[in-house]
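A single protein chain has been removed from this complex, and every other one stays in its place.
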C-alpha cells in the first residue's frame, strides 16, 4: 500500500510552518510598532476645527502670549480654553466681517459656545496638572510641539504613559529657565544653565516623580 | 562507518521484513558482520540491541535540554530582575526590589518551559519531523512496520550485486520476505 | 478475555493470557478506526455537551454582569472559581504522576493506563486554566499578567504568588500537552497505517508527522520521553506546591501554613488517582480492555489512592494540631470554627470522604470490588472539591478582623459554573475517546515482548 502523501507534501509542510512563523513574527512586530504609528498617536495630525484658528498666525506671527488665551495655565490643572469673549476683544475691531470668523460672531450673538475639536485628550483616570509643569520650567512646546508653526493645531506628543515617564524619570533635558517657559522659539544656548542646575533650582526630585500616585488617584 | 541518516534515503535498496524481533536482530547482526553499513531498522516498538548494532545514540538531546534549562533559568530570573529592579522599581509592601526568593519559583517554571520546547524542537530536528512523505512509505508492506513486523532496509552497494549474498544472509521463508525498494 | 481474581500469579498479571501484540494493536486501533460509535458514547457525549452548554451560559452571564453574580462577598472575596481551579489542577496531576513518575520507576502496570490518565490530565488542565481567568473582576485584562512590552512601561508583579501560579499553570498546560502528544506519535502512525478511509489516513497521517518507527526515531524518542518524564515528575510537584503557596503566601489565618505545599501535592495525587480509577473502571469494560487493564491495575491504583489518602490525612492532623501547638489565637479560632462552626458539615464531609472512607481499601476484596471502588473514588473526588472549598472559604470567614466576619452563600451561578466545567471536561474526554487510542499500543507491544522473553526464561 503506497504512502498517504505525495512528495509535494513535504514542501507544503515546510511552507505552512514557515508562513505560520512569519505570520507570528509580523503579528508581534505589528503589536510592537502599532502604538507608535501616527494613526494610533495622532501626533502631527492637524485637527479640523469649526473656526480654522491658526496658532502660527496668532503666536508665531502676532506673538500673542500663550497665557492670553489659556489663562489658568499657571494656577490650575486646566490650561483653560478662551471664551468667545476673548476672541472678540480683537475681532470686534479687526476682521469684523471676515467669513472665517462668522461662527465666532454667531457664538457671541446666540450665546452658544464654539465647539472645538479636542486635540490633546487624556483618559479620565489620569490627573494631569498644567500649573506645576509650568512652574517647574517645562515649556509649552516641550509637550505641545512647535505651536507657533501650526496653522491648524496638532498633537505635539503621544501623551502615552511611557512618554510621560521618560521625562518624569529624567526631567533634566526638558527643563528651561522660568522666563523661557512660554517662549515658543526658545533654544538651549551656551549660557542657559544645565538641566541639572535647573532641577536643583526647581527642587525637582525625579525619585518621587514615577510614583503611580503622581498621576493616578 | 555507519549510516547517520536514519531516513529519507533516495538510495535503492532492499527491505527485509521479519515477524519476530529476534530473527530480525539475528539477521541484522549477520548483515553487520558481512560488512553492510547502510542499514536501517523499522519496528513497531524500540527493539533492544538495534541501537548498539547500528551505533545509534541520542547524545545531543540531553545536552541541548540541559543548555535550554540553564538558559531558561537565567533568562527567566533576569526578566523578573529587570522588571522589578531596573525597568520600573516600585516599593511593593516594603519588600526589597530584588526579592530573589520570590523570583525563584517562576525561574524554575520558566526553565521547565524552555526545556519542554527546546526538547521537542530538537527531537523533531533529529528525526527530521514533520516529514509527511518519504519513499519508504511507498515500500510494499511498510505499513506493517508500525504494527507487528520488523523491517531491515539494506542500501544497495555501488557496483556490487548482493542478491545472492543476501539470500544467504537472510534465509527466506519463516516470516522473512525481501522486497526491492525503488529509489 | 476473562478477569477473575485467582491465584497470586493471576493477580500480579498486567496482561491476561492470550493477548498478543497483534490483537492489542488490532483491538485498540479498531476502537477508533472501525468500530461503530456505540450508543453509550452518544448518550454520554450528549449529556456532557449539555453541561458544557450550561458552562457557556454561566460564563456568558458572568461576562455581562460581573463576578457579583456569584456568592462571593466581603470579606470572602474568593469562592467557587478558586476552589474549582485547585480541584481541577489537582485531578490533572493524576495523569502526569502515573505516566511520568511511574515511567521513571519502570512500573509495568503503567503502560496500559498511562494514555487514559494523560488524556484526562490534558482536559483537566484545560478546565483549571479557565477558572483563574473568569475569576478576575476584569477578565478582559488577564493578559496584563504577561510581561509584554506595553505603552504603559509597566510590568507584572513577579513577587505575587498569583503570578507564580499564572506561570506555573501556563507551563503545566504546555508540558502536559507536549508529553501527551509525543507519547501519541507512534500510535498515531499505527492508526495512519491501519486506516482504510481516506480522511482517516490523512488526519492521522498529519498528526503522526511522518513517524516511521526507524531505529533513529525510536532512539531519539526514548531519550526525549525519558527526559520529559524526568522533568514532568518534579514539575507536577512544583505546580501543586505553588498552588499551595497561593494560600500560604497570604497571611490569612488558616492559609498561612508552612505545610501547604506538600499538603496540596498529596491532595492532588489523591484526587488524581481517584479520577483515573473513575475513568478506568468503566472504560475497561466499555472498551473491552479487560485483557490489558487487569485487576492488577485496579489493585495498584487503589493502593496508590490509599497511600495518598494516608499522606493527606496526616496533613489534616497537622492542620488541626499546629495552631494549638503554636498557641496562635486566631489560627485556633479558625480551626475551632472549622470543627464546630458554620462550615463544620463541609469540614467533616471532607474528613470522611478523603480520610476515612478510603481506609476500606486495606481489604483486598473490597479493593477489587469495582463498583465499590468506583464509589470510593467518586467520594474522594467530591471530597477533594469540598476540601478546597473549606480551605478557600473557611479561612476567610474567620479572618483577622472579627468585625468583618461573614459567611459565603453560593448562588445558582456558582453551581452552574462548577457543573458546567465538569461538562467541559467530559465533552473533551468523550471526543478523545472517539478519536484517540485509549491505550498506548506501542508500549503494550514492547511489554508483551518483554513478558514473553521473561516467560521464555
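Letters A, B and C mark the chains as written, and numbering starts fresh at 1 in each.
The definition used in the following text is that contacts are C-beta pairs under 8 Å (C-beta built on N, C-alpha and C of every residue); 3 or more make two chains touch, one makes a residue touch a chain.
In the analysis below, contacts and distances are computed from a predicted model.
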Have a look at "Multicomponent Na+:H+ antiporter subunit D", "NADH dehydrogenase", "4Fe-4S dicluster domain-containing protein" or "Branched-chain amino acid ABC transporter permease" and point out the UniProt protein name belonging to the hidden chain. "4Fe-4S dicluster domain-containing protein"
Whole complex considered, the hidden chain contacts A, B, C
Which listed residue, C:102, C:123, C:166 or C:347, touches the chain dropped from view? C:166
Listed residues C:15, C:112, C:154 or C:189, member touching the removed chain: C:154
The listed residue (A:19, A:96 or A:117) that touches the chain absent from the view is A:117
Residues on chain A facing the left-out chain by the touch rule are 39-42, 45, 47, 71-72, 75-78, 80-86, 107-108, 110-118, 121-125, 127, 129, 131-132, 135-136, 155, 159-160, 202-203, 205, 207-208, 211-214, 216-217
Residue positions on chain C contacting the omitted chain are 65-68, 71-75, 77-78, 135-139, 141-142, 144-145, 151, 154-157, 159-163, 166, 249-252, 329-330, 333, 396, 399-406, 409
Absent-chain interface residues of chain B come out as 90-96
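One rule holds in what follows: only the chains that are shown with their structure count from here on.
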Once you've mapped the touching chain pairs, tell me: line, ring, star, complete or other? complete
Farthest chain (mean CA position) relative to chain C: A
If you average the Cα atoms of chain A and of chain C to get two centres, how far apart are those centres in Å? 54
Enumerate the residues of chain C that touch no fewer than two other chains. 153-154, 192, 205, 210
Quick check on chain B: which residues sit in contact with 2+ other chains? 88, 130-134, 137, 142-143
Would you pull the chain B residues touching chain A in the complex into a rising list? 88, 90, 130-134, 137-138, 140, 142-143
In their shared complex, chain C is touched by residues of chain A numbered 4-5, 32, 35, 158, 160-162, 165
In the complex, chain C touches chain B at residues 21-22, 25, 147, 153-159, 163-164, 167-168, 170-171, 174-175, 178, 182, 186, 189-190, 192-194, 205-206, 209-224, 227-228, 231, 235, 238, 242, 245, 442-443, 445-446, 449
